[in-house]
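Here is subunit A:
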Amino acid sequence: MNLVNNVLILVVFINFFMLSSSRLVPCIRAVSLQGALLALLPLLTHGFTAHTVVLSCGALALKGIIIPRLLLRTIEQVGIRRELEPIIGYVPTTALGALLTSASFLFANQLPLLPEHVDSLFIPVSLSTLSSGLLLLMTRKKAITQVLGYLVLENGIYIFGILLLEAMPTLVEAGVLLDLLVGIFVMGIVMHQIHRTYSDLGTEQLSALKE
Partner candidate 1 sequence: MLLIALIALPLVAAGSALLLSDHRWRSALLPITGALHMGLALFLFIRPEAPLAPLWLDLDPLSTLVLLVTGGLFFACALYALPYLRMRREWGNRLMVAGQLAFLSAVSLAVAARHLGLMWFAVEASTFISAPMIYFFRNPLSLEATWKYLINSAVSVALAMLGILFIAYARLSGEGHTDLHLAHLLEHGTQLDDSWLKAGFAFYTVGFATKMGLAPVHMWKPDAYGEAPGLVGALMSGALAAVAFLALLRGVQIMDVAGQAELARAILVGFGLISIVIGAISMVRQPDIKRLLAYSSVKHMGILVLGVGIGGLAAYGAMLHLVCNAFAKSAAFLLSGNLQRSYGSKQLPDIQGALTHVPASGNLYLISFLALTGTPPFGLFISELLVFIGALQRHYIPAAVILLLSLGVAFVGFLQAVTRATTGQAPDARPAFRDHWLLVLPPALLLLLTLLLGITTPPPIAALLADAAALFEVLP
Partner candidate 2 sequence: MLINALIHTLVVLLLSPLLIGIIIRVKSRFAGRRGAPLVQPWRDIWRLLRKDLVISHTTSWVFFVGPVLGVVVPVLAFLFVPLGAFPAAISFEGDFILWLYLFALARFATAAAALDTGSSFEGMGAAREVTYASLAEPVLFFCLLVIARLSGSLSFNGMFGADIAAMWPTAGVSLLLVALCWMLVLLLENARIPFDDPTTHLELTMIHEVMVLDHSGPLLGLVHWGAAMKLMVSGALLVRVILPFSTGHPGFDIALFALGMILLAALIGVVESVMARFKLPRIPQIMVGAILFAFFAWILVLR
(Lines give C-alpha, C1' and ligand atoms only; values in the text may rest on other atoms or scores of the structure.)
Protein backbone atom coordinates (compact mmCIF):
# COMPACT_ATOMS: atom_id res chain seq x y z
CA MET A 1 0.00 0.00 0.00
CA ASN A 2 2.88 2.37 0.75
CA LEU A 3 4.09 1.97 -2.87
CA VAL A 4 0.80 3.54 -3.99
CA ASN A 5 1.19 6.35 -1.47
CA ASN A 6 4.76 6.99 -2.66
CA VAL A 7 3.53 7.27 -6.25
CA LEU A 8 0.86 9.74 -5.13
CA ILE A 9 3.42 11.82 -3.22
CA LEU A 10 5.51 11.90 -6.41
CA VAL A 11 2.46 13.20 -8.27
CA VAL A 12 2.08 16.04 -5.76
CA PHE A 13 5.78 16.94 -6.27
CA ILE A 14 5.22 17.10 -10.01
CA ASN A 15 2.33 19.48 -9.36
CA PHE A 16 4.56 21.82 -7.43
CA PHE A 17 7.22 21.65 -10.12
CA MET A 18 4.64 22.54 -12.74
CA LEU A 19 3.44 25.58 -10.74
CA SER A 20 6.95 26.95 -10.19
CA SER A 21 8.73 26.28 -13.52
CA SER A 22 8.67 28.88 -16.30
CA ARG A 23 10.13 26.79 -19.13
CA LEU A 24 7.57 24.99 -21.31
CA VAL A 25 9.41 21.89 -22.48
CA PRO A 26 10.25 20.59 -18.97
CA CYS A 27 6.61 21.23 -17.99
CA ILE A 28 5.35 19.07 -20.84
CA ARG A 29 7.78 16.28 -19.89
CA ALA A 30 6.59 16.57 -16.26
CA VAL A 31 2.96 16.19 -17.32
CA SER A 32 3.80 13.12 -19.39
CA LEU A 33 5.70 11.61 -16.43
CA GLN A 34 2.68 12.31 -14.21
CA GLY A 35 0.43 10.62 -16.79
CA ALA A 36 2.68 7.56 -16.93
CA LEU A 37 2.76 7.25 -13.12
CA LEU A 38 -1.01 7.46 -12.96
CA ALA A 39 -1.29 4.79 -15.63
CA LEU A 40 0.50 2.35 -13.25
CA LEU A 41 -1.83 3.03 -10.34
CA PRO A 42 -4.82 0.81 -11.37
CA LEU A 43 -2.42 -2.16 -11.68
CA LEU A 44 -1.05 -1.51 -8.21
CA THR A 45 -4.42 -1.04 -6.51
CA HIS A 46 -6.65 -3.62 -8.22
CA GLY A 47 -4.09 -6.14 -9.42
CA PHE A 48 -3.99 -7.60 -12.92
CA THR A 49 -7.56 -7.97 -14.27
CA ALA A 50 -8.43 -7.53 -17.94
CA HIS A 51 -10.10 -4.23 -17.17
CA THR A 52 -7.16 -2.66 -15.31
CA VAL A 53 -4.62 -3.80 -17.87
CA VAL A 54 -6.53 -2.26 -20.77
CA LEU A 55 -7.12 0.90 -18.79
CA SER A 56 -3.49 1.40 -17.77
CA CYS A 57 -2.12 0.61 -21.25
CA GLY A 58 -4.55 3.08 -22.80
CA ALA A 59 -3.72 5.76 -20.22
CA LEU A 60 0.00 5.17 -20.56
CA ALA A 61 -0.09 5.35 -24.34
CA LEU A 62 -2.28 8.44 -24.32
CA LYS A 63 -0.98 10.53 -21.43
CA GLY A 64 2.52 9.35 -21.52
CA ILE A 65 3.33 9.43 -25.21
CA ILE A 66 0.75 10.74 -27.68
CA ILE A 67 -0.35 13.99 -25.99
CA PRO A 68 3.16 15.19 -25.00
CA ARG A 69 4.43 14.52 -28.55
CA LEU A 70 1.45 16.52 -29.90
CA LEU A 71 2.24 19.46 -27.62
CA LEU A 72 5.96 19.34 -28.34
CA ARG A 73 5.25 19.40 -32.09
CA THR A 74 3.05 22.50 -31.59
CA ILE A 75 5.85 24.18 -29.63
CA GLU A 76 8.38 23.56 -32.39
CA GLN A 77 6.04 25.12 -34.95
CA VAL A 78 5.44 28.09 -32.70
CA GLY A 79 9.01 28.31 -31.51
CA ILE A 80 8.49 29.83 -28.11
CA ARG A 81 10.36 28.45 -25.18
CA ARG A 82 9.55 30.54 -22.14
CA GLU A 83 6.28 31.40 -20.34
CA LEU A 84 5.96 35.15 -19.73
CA GLU A 85 5.26 36.57 -16.30
CA PRO A 86 2.01 34.88 -15.12
CA ILE A 87 -0.80 37.08 -13.82
CA ILE A 88 0.19 36.77 -10.14
CA GLY A 89 3.87 35.78 -10.47
CA TYR A 90 5.56 32.37 -9.94
CA VAL A 91 6.27 32.49 -6.21
CA PRO A 92 2.69 33.47 -5.20
CA THR A 93 1.28 30.74 -7.52
CA THR A 94 3.43 28.08 -5.89
CA ALA A 95 2.56 29.35 -2.42
CA LEU A 96 -1.11 29.29 -3.29
CA GLY A 97 -0.64 25.76 -4.70
CA ALA A 98 0.92 24.63 -1.43
CA LEU A 99 -1.85 26.25 0.55
CA LEU A 100 -4.53 24.51 -1.55
CA THR A 101 -2.80 21.15 -1.26
CA SER A 102 -2.68 21.35 2.54
CA ALA A 103 -6.31 22.51 2.54
CA SER A 104 -7.30 19.50 0.43
CA PHE A 105 -5.44 17.17 2.81
CA LEU A 106 -7.31 18.68 5.78
CA PHE A 107 -10.63 18.58 3.90
CA ALA A 108 -10.09 14.96 2.87
CA ASN A 109 -10.03 13.52 6.40
CA GLN A 110 -13.28 15.27 7.31
CA LEU A 111 -15.01 13.43 4.48
CA PRO A 112 -16.80 10.17 5.64
CA LEU A 113 -14.43 7.73 3.88
CA LEU A 114 -14.84 3.99 3.64
CA PRO A 115 -12.55 2.13 6.10
CA GLU A 116 -10.26 0.78 3.37
CA HIS A 117 -9.73 4.24 1.85
CA VAL A 118 -9.03 6.04 5.08
CA ASP A 119 -5.29 5.68 5.14
CA SER A 120 -4.73 5.87 1.36
CA LEU A 121 -3.84 9.27 -0.08
CA PHE A 122 -6.09 8.94 -3.14
CA ILE A 123 -8.68 11.61 -2.34
CA PRO A 124 -6.37 14.33 -0.94
CA VAL A 125 -3.95 13.94 -3.87
CA SER A 126 -6.75 14.04 -6.44
CA LEU A 127 -8.17 17.23 -4.85
CA SER A 128 -4.72 18.89 -4.74
CA THR A 129 -3.99 17.97 -8.38
CA LEU A 130 -7.41 19.30 -9.31
CA SER A 131 -6.77 22.62 -7.53
CA SER A 132 -3.26 23.04 -8.96
CA GLY A 133 -4.65 22.30 -12.44
CA LEU A 134 -7.28 25.04 -11.96
CA LEU A 135 -4.58 27.36 -10.60
CA LEU A 136 -2.44 26.80 -13.66
CA LEU A 137 -5.38 27.50 -15.92
CA MET A 138 -6.26 30.73 -14.18
CA THR A 139 -2.86 32.27 -13.68
CA ARG A 140 -0.97 31.47 -16.88
CA LYS A 141 -1.29 33.59 -20.02
CA LYS A 142 0.20 31.23 -22.61
CA ALA A 143 -2.28 28.94 -24.41
CA ILE A 144 0.10 25.96 -24.07
CA THR A 145 0.23 26.27 -20.30
CA GLN A 146 -3.54 26.51 -20.13
CA VAL A 147 -3.73 23.17 -21.97
CA LEU A 148 -1.23 21.74 -19.51
CA GLY A 149 -3.38 23.03 -16.67
CA TYR A 150 -6.35 21.26 -18.21
CA LEU A 151 -4.27 18.02 -18.43
CA VAL A 152 -3.35 18.25 -14.74
CA LEU A 153 -7.05 18.82 -13.96
CA GLU A 154 -7.90 15.65 -15.91
CA ASN A 155 -5.18 13.71 -14.05
CA GLY A 156 -6.71 14.80 -10.72
CA ILE A 157 -10.12 13.50 -11.76
CA TYR A 158 -8.49 10.33 -13.15
CA ILE A 159 -6.90 9.61 -9.74
CA PHE A 160 -10.31 9.80 -8.10
CA GLY A 161 -11.67 7.58 -10.88
CA ILE A 162 -9.27 4.78 -10.03
CA LEU A 163 -11.04 4.26 -6.67
CA LEU A 164 -14.34 3.59 -8.41
CA LEU A 165 -13.17 1.26 -11.18
CA GLU A 166 -16.20 -1.01 -11.11
CA ALA A 167 -18.53 2.06 -11.53
CA MET A 168 -16.97 2.91 -14.89
CA PRO A 169 -16.97 -0.07 -17.28
CA THR A 170 -14.07 -0.23 -19.74
CA LEU A 171 -16.12 1.09 -22.60
CA VAL A 172 -16.95 4.32 -20.80
CA GLU A 173 -13.37 4.64 -19.48
CA ALA A 174 -12.09 4.31 -23.04
CA GLY A 175 -14.65 6.93 -24.08
CA VAL A 176 -13.31 9.35 -21.44
CA LEU A 177 -9.76 8.88 -22.66
CA LEU A 178 -10.86 9.25 -26.28
CA ASP A 179 -12.58 12.50 -25.34
CA LEU A 180 -9.39 13.71 -23.73
CA LEU A 181 -7.45 12.94 -26.90
CA VAL A 182 -10.00 14.67 -29.14
CA GLY A 183 -10.00 17.66 -26.79
CA ILE A 184 -6.26 18.05 -26.86
CA PHE A 185 -6.20 17.54 -30.62
CA VAL A 186 -8.75 20.34 -31.17
CA MET A 187 -6.89 22.59 -28.75
CA GLY A 188 -3.76 21.92 -30.71
CA ILE A 189 -5.42 23.02 -33.97
CA VAL A 190 -6.78 26.17 -32.31
CA MET A 191 -3.36 26.99 -30.85
CA HIS A 192 -1.88 26.60 -34.28
CA GLN A 193 -4.44 29.12 -35.61
CA ILE A 194 -3.72 31.50 -32.72
CA HIS A 195 -0.05 31.36 -33.56
CA ARG A 196 -0.81 32.05 -37.25
CA THR A 197 -3.00 35.10 -36.44
CA TYR A 198 -1.27 36.57 -33.39
CA SER A 199 2.28 35.19 -33.94
CA ASP A 200 2.42 34.65 -30.19
CA LEU A 201 0.60 32.22 -27.90
CA GLY A 202 -0.17 34.79 -25.27
CA THR A 203 -3.83 35.33 -24.50
CA GLU A 204 -3.53 39.13 -23.93
CA GLN A 205 -4.69 39.79 -27.47
CA LEU A 206 -7.44 37.25 -26.85
CA SER A 207 -9.47 39.77 -24.88
CA ALA A 208 -10.98 41.86 -27.73
CA LEU A 209 -14.40 40.30 -27.19
CA LYS A 210 -15.75 42.36 -24.33
CA GLU A 211 -18.64 44.80 -23.77
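The candidate set was assembled so that all candidates are chains of the complex that A comes from, given by their letters.
Operating definition for what follows: contacts are C-beta pairs under 8 Å (C-beta built on N, C-alpha and C of every residue); 3 or more make two chains touch, one makes a residue touch a chain; residues count from 1.
Small disclaimer: the values here were computed from a predicted structure and weren't measured.
Which candidate, 1 or 2, sits against subunit A in this complex?
1
Can you name the residues of subunit A that touch candidate 1 in the complex?
Of all residues in subunit A, those touching candidate 1 are 111-114, 130, 134, 137, 143, 146, 150, 153-154, 156-157, 160-161, 163-164, 166-169, 172, 175-176, 179, 182-183, 186-187, 189-190, 193-194, 197-198, 203, 205-209, 211.
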